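Complex shown without one protein chain; remaining protein chains in place.
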Amino acid sequence: MENIPFFSIMLPILSAVVIPFFSKGTWAFQWIRGVQLAVAAASAALLAFLCRAGTYVTYQLGHVPAPWGNQLRAGPLEAVLALSFSLVMVLCLTGGWSDLKRDMPAHRLGSFCLLMQLLYAALLAIVYTDDLFTAYVFVEILAVTACVAVAAKESGRSVVSAIRYLIFSCLGSGLILLGIALLYSITGHLLFSGLGETVAELQASGAYQLPLVVSALLMTLGLSVKSAQVPFHAWLPDAHASATTAASGVLSGLVLKGYLVILMKLMTRVFGRELMVSSHLCDLMFFLGLGGMLFASVSALRQEEVKRMIAYSSSAQISYIFLALGLGSTYGMTAACFQILAHAFTKPMIFLGAGAMIAETGGHYWGELRGAARKMPMGGLTFTVGGLSLCGIPLLAGFSAKFCLAGAALQAGWQMTPALFGLAASSVLNAMYYIPAILVIWGRHGSDTSPIRFTRPAHPQRAAALALLLAANLLLGTAFGPIRTLLEQGVALF
Amino acid sequence: MLEAILQQRYYITAVLLFTIGFVTLFLHPNLLKKIIGLNLMDTAVFLFLAAMGYVEGGVAPMLEEGQEWTAYINPVPGGLVLTGIVVAVSTTALFLALTQRLYRRYHSLNLDEILILARSGEEKH
Partner (left out) sequence: MKDNPQWLERVIQWAAGQEQEGPEGPEDPERQEFQEYLEYIDAHGYMEFGAYRYMRRRERAALGLDAVTEAIHNPPHQPNPPKPQHRPRRRPGLLRRQLWVYRVLSVGVALCLAVIFTAVALSLPGFGETDVPALNEVAQRYLERGMEETGAVNAVTGLILEYRAFDTFGESAVLFAAAVSTALLLNAPGRRLRNYRGPDPVLSTLGRSLLPVILLFGVYVVVNGHLSPGGGFSGGAVLGAGLILASLVLGEEEMDRLLPQRTMSRATTLALLAYGLMKGYSFFTGANHLGGEIPKGTPGAILSGGLILPLNLCVGVIVACTMYTFYTLFLSREE
């Protein structure tokens, strides 16, 4: 059991490395999907084991014990994240495969699969690692592969957005690396556990307060740049809108979350909540989140292009997580995790649904998509459910996440009123852009009176992926209690 | 104050380099200069790390039997710089590749110009 985290990082990397030996893109695709499913199954087993044991495991990498060597650490929360990331990855690739084959020449599919698999391995490594510098290295893999996932589609616009993405991403990495260097120079550790102890000692003795706070600030800012929190979100809409469907889903569903996982680790294991609260970094995150929720939603209202609107909505959803983390409490952390899960399953579903409709009608603007859901009921249905979920309709994942967040806000002090206000306002704004969109896609086109076509789907794999995402969304919405208990347990052991 | 600055001269130089890189990254619309700015920022961090590992009178950590460990400089920042350089090389290569793609298509290195060309409806998707 203890070996599962290690193998779930090594296996994807090694399986990615052998892809150049495959002569056909389809084989590469089946191969990486198989590995991802295997890792998902192993993560589920690990989750069951850890929940029953009520503990976490560490994995020493090599022959030297922890403060000197490197190590991995897996608790229930890590296992949940690994499991859901694997599932979303498989479903995104499966659902976006038909679009991929259309958007990309055949000889590039293998390389694309390779990069996607490396991206997936980097995500898992970020989830499981217990070392700050290892996290940095895998953040860079994530940045490189995600950037190419945007640029891989053959169009000038996607390359332009990729280069903007890369600029922001490199800026964020620069800030993170500087923060790591500062932190190392005052602590001499790179492992999260060693860092946490030394930081606590430094705080008790009052030494090196300025470098400590500046380093925390730099890493928070760097990670917010990378996860497109609002003042730094300029790259996100173009990058997500111009990528191919599978890449859009993976980018906004998973890649942004990877950075937030590191932020959560830094908050709990290294700086500790007291330092984050006393140095007002939590307040900074809270206000960034609050501003982002409103600003990104208002920007989404003004978009005429389908995917850009969804991308802005991603930025708004990331702001929820920042707001929840900014509460600086265990409840806030649980709410953030719930939002991560809910958004990881919802946003790819919306992107895939919209992608299916775009593929059916060939239009990218709302005007061209009138009546698209009538031709493509499965895509329309998932888009509708996803949109309603983000508006906060009960029994769907988005509602549960918002409910969790509101519960956390009620436990907080002065943050309660602004948080609840922001939550209410952004839900209304979400409804203001998703409901017209839903009405447009189900509306009739001119004098067209044909009934909704329920034919056998042209791409059964895509339909199956959409159905599974839909089921996951409903599950997250209805099985609210057990999942929250699980996440609470995970946060306690994080 | 001056004494402190003199003692921390490498760190101060790193700060200057970082600021120059930052300004270059933000003010130059030319993509190649942006890349240079990013590299300057990275270099500043590497200088900072390398200077941090130095110990007065220390030698490079080629270990010898019977030597006291305080006779060497700290090897950890060296390892971190090595990793950082490789990462910086990789992102620079990717950056240059994207720049070359853009140049082939738009015949320009000016990011503002490219952005407008790309948005002007020459192609939507």
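Couple of notes before you dig in:
Order of writing sets the labels: A and B. Residues in every chain begin at 1.
Note that in this section a contact is a pair of C-beta atoms (placed from the backbone, for glycine too) under 8 Å apart; a residue touches a chain by one contact, two chains touch by 3 or more.
As the structure is a prediction and not an experimental result, all values here were calculated from the model.
Considering the full assembly, A:61 is the residue among A:61, A:200, A:464 or A:492 that touches the omitted chain. One of A:29, A:120, A:138 or A:345 touches the chain omitted from the figure, and that residue is A:138.
Listed here are the chain A residues that touch the chain not shown: 2-3, 6, 10, 13-14, 17-18, 20-21, 59-64, 67-70, 105, 107-108, 111-112, 114-115, 118, 121-122, 125, 131, 133-134, 137-138, 140-141, 144-145, 147-148, 151-152, 159, 182, 184-189, 194, 198, 208, 210-211, 214. Think of the hidden chain as still there; on chain B it touches residues 4-5, 7-12, 14-16, 18-19, 22-23, 26-27, 51-56, 60-65, 69-70, 72, 74-79, 82-83, 85-87, 89-91, 93-94, 96-98, 100-101, 104, 113, 116-117, 119-122.
Throughout what follows, only the chains that are shown with their structure count from here on.
Each chain gets a centre from the mean of its Cα atoms; for chain A and chain B, those two points are 28 Å apart.
Those residues of chain B that touch chain A in the complex are listed here as 18, 25, 31, 34, 38, 41-42, 45, 48-49, 52, 76-77, 80, 83-84, 87, 90-91, 94-95, 98-99, 101-102, 105-106, 111, 114-115, 117-119, 122-125. On chain A, the positions that touch chain B within their shared complex are 133, 137, 140, 143-144, 147-148, 151, 155-157, 159-160, 162-164, 166-167, 170-171, 173-174, 177-178, 180-181, 184-185, 190, 242, 364.
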